[in-house]
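Excluded from the complex is one protein chain; the other protein chains are retained at their positions.
Chain nomenclature is as follows: A and B, assigned in order of appearance, with residue numbering initiated at 1 for each chain independently.
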Amino acid sequence: MCGIVGIYYKNKELNTQLGTMLASMLVQMSERGPDSAGVAVYRNTVHPSKTKLTLHAADPEYDWDGLGKLLAASLAADVEVKVRVSHAVVVTNAPLQELREWLGSNCPDVRVMSAGSTIEIYKEKGTPREFVDRFHLQDIHGSHALGHTRMATESAITTQHSHPFSTGLDLCLVHNGSLSNHNRLREQLQREGIEFQTDNDSEVAAGYLMWQLHQGASLKQALGSAINDLDGFYTFAVGTRNGFAVLRDPIACKPAVMAENDDWVAMASEFRAIAQLPGVEQATVWEPSPATVYSWGSE
Amino acid sequence: MSEQNPLRPSATFPLGVLAEIHRAADQGMYEIRGFGTKRSLPNFDDLLFLGASMSRYPLEGYREKCATDVTLGTRFAKKPIELKIPITIAGMSFGALGANAKEALGLAATQIGTSTTTGDGGMTNEERESSKTLVYQVLPSRYGLNPDDVRRADALEIVVGQGAKPGGGGMLLGQKITERVAQMRDLPEGIDQRSACRHPDWTGPDDLEIKIQELREITDWQIPIYIKIGATRVGYDVALSVKAGADVIVLDGMQGGTAATQDVFIEQVGIPTLPALRMAVDALKELGMHRKVQLIVSGGIRTGSDIAKALAMGADAVSLGSAAMVAMGCNKPVYLEDYQKLGTEPGYCHHCHTGLCPVGIATQDPDLESRLSPEMGARLLRNYLTTLTLEVQTLARACGKSHILNLEPEDLVALTIEAAAMARIPLAGTNWIPGD
Partner (left out) sequence: MTEFDLATDSVRALNQSLHDSPQGHWRVSHPDGRHCIAAGVDAPVEIAIQGHVGYYCAGMNKQADIMINGSAGPGVAENMMSGSVRVSGNVSHCAGASSHGGLLVVEGDASARCAISMKGADIVVGGSVGHMSAFMAQTGRLVICGDAGDYLGDSIYEAVIYIAGKVGELGADCIEKEMTPEHLKSLKDLLTAAGVAADPGEFRRYGSARRLYNFNIDHASDY
């Protein structure tokens, strides 16, 4: 069980506030999620010829520069590496498939957290306060972001099991709730070629969306299908390259609050995460209806 | 029948299954009954104590003390609960039980120095006045729940589920919804009570955490808050209960009783108390919370040896439901015609749901209730609890313990492979724990 938060700027001039607002929202959700925290931030879109990956290593002394050099040499590619705590953002013109294979073969201790042109995902064990401080979240600027604070229910507390889950380019999902048919669904999706790293139910939801998008569905359609295919209680927030979406299951026992003003759209599990945001006085605050897809930005 | 033509029973369709299918075809409704699971399950009888020997010395009775006191709710509450014995009385509703029975439970508990628990029907004055230490349940139905009783409770117990039917709500059939019961539960008289299976205003441990905060705010953080769970995904549930802020966890194994629910629920849902207890203790230890968040285990606790074994496996206390009723007369061979009128016999009766309890416990009928006076019920129960305590002390002393909470898993061995695997206790005569 958890707290989820999301912020999306309609007014791009506010992109510099992303980290500060996100940090404040995340910390307000600490009691809902004391075990681990994670964010997906959308920023610094790379050139179309390049791919951006976020990588994670458990070893705090991991030699990221070494990895970058080796990668550049092995794949004859341009590689830039920027380290942030236990993660590294790698921007390269190497093709994604080769990149994944090379990493899989050569760096077994490194996990790919996200891939795309814009998204960066950071997740770690520890309280949200610790996370915000360690990652200097306040310094991050961007167009939109999702965050998650985790109270582990059925799967372990590890970085890997934390949200956001990303199973597609620039796509991520955070989840508050508990699915009830994810095990069989995981098997079905695996047969369709979707890969999973964990036994976490939220990862199955992310994989399901990815599968739907692969089939040609729009994000709205994919979430609409999710209402029928996913069983259980959930509030989902989904991030895409240019936008974000929110969906609650038909019974809607897990909380969700949304707020929108001229400058931004925010969502959170509890209003108090939104209460401190600048401009909240002018915002319309509402509760999203069950089984209804809300989305902003293009898909 | 002859030797040439013996009758061959079917193991797939034995007499009981045949009768049940005929009944279902007749009535179009699931079978509802009381009591707990009747099937044979691995339980504490499959464990044995290693008494004293050359390497381990026993304590003498009487002068060499074996203390039995337990404190519950040390984590956050300003007023934890002090018990003289590690045996409490589990939640059973006024409605399921009559007022005399509830009062008897309270009197006995007060006399011996332990607590009783309200049930899915609210708090009666009889039980508050008779029971010195009363735990007040907060259930999905919220029948009778009110802040005055919250404020005069010694602890609160948020019921997520019970062992007899984890995932199910309370049930009371029309024949037991008398005027008084109806008034306490805000229901029309004589109807079949349909109960919710989820709490109305929270779902999930993250929201439960806030609900616990609310109850603490209402009680000014004075009294302990328990969370009661039916045994299913025990490891996760215990961890989440700790994270949600519980002071005490009450774990009810599948042998736990009920006054009325679907037979299929009683028999086919939940896990036995034996593995549940082990999983709970493992989860608490992993969080560094063993003995800091206390664990009360229930579900088919019957004897002093059950209790001693549960404590050895890591429980802080046990809770009795069915056994307390048996002590007061449930299934006693008296009033035989009344058992027969129900279509049963002493020793087989599970007819709490009918309201026609022959011994006056699980009934609202005044004539039947008169068969159990509060004083008599209290004496019987007190005697039983005293016996249990003496049995626990006997076993603990034999293992060299001056306090019953010093019993350990290493004092035990298992008789069967299932029990060894479930309890993670070695098979007697070996070092083997299946699965290691």
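Keep this in mind: a contact is a pair of C-beta atoms (placed from the backbone, for glycine too) under 8 Å apart; a residue touches a chain by one contact, two chains touch by 3 or more.
Model, not experiment: these values are computed from the prediction.
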item: Contact partner of the left-out chain, one of B:A52, B:I210 or B:L287; value: B:I210
item: Residue, one of A:A37, A:A252 or A:V265, that touches the chain absent here; value: A:A252
item: Sole residue of A:A245, A:I274 or A:V293 that reaches the chain not shown, by the stated touch rule; value: A:I274
item: Which of B:V17, B:I218 or B:V264 contacts the chain that the document leaves out; value: B:I218
item: For chain B, residues in touch with the removed chain; value: 27-29, 141-142, 145-148, 150-151, 174, 185-188, 190-192, 194, 196, 200-202, 207, 210-211, 213-214, 217-221
item: Interface residues of chain A (partner: the chain not displayed); value: 251-253, 255, 257, 270-276, 285-287, 289-290
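Assume only the chains that are shown with their structure count from here on.
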item: Separation of mean Cα positions, chain B and chain A [Å, integer]; value: 44
item: Complex contact set, residues of chain A against chain B; value: 1-3, 31-35, 151-154, 176-178, 233, 253-255, 269
item: Parts of chain B lying in touch with chain A, wherever the complex brings them together; value: 198, 203-207, 209-210, 233, 236, 239-240, 243
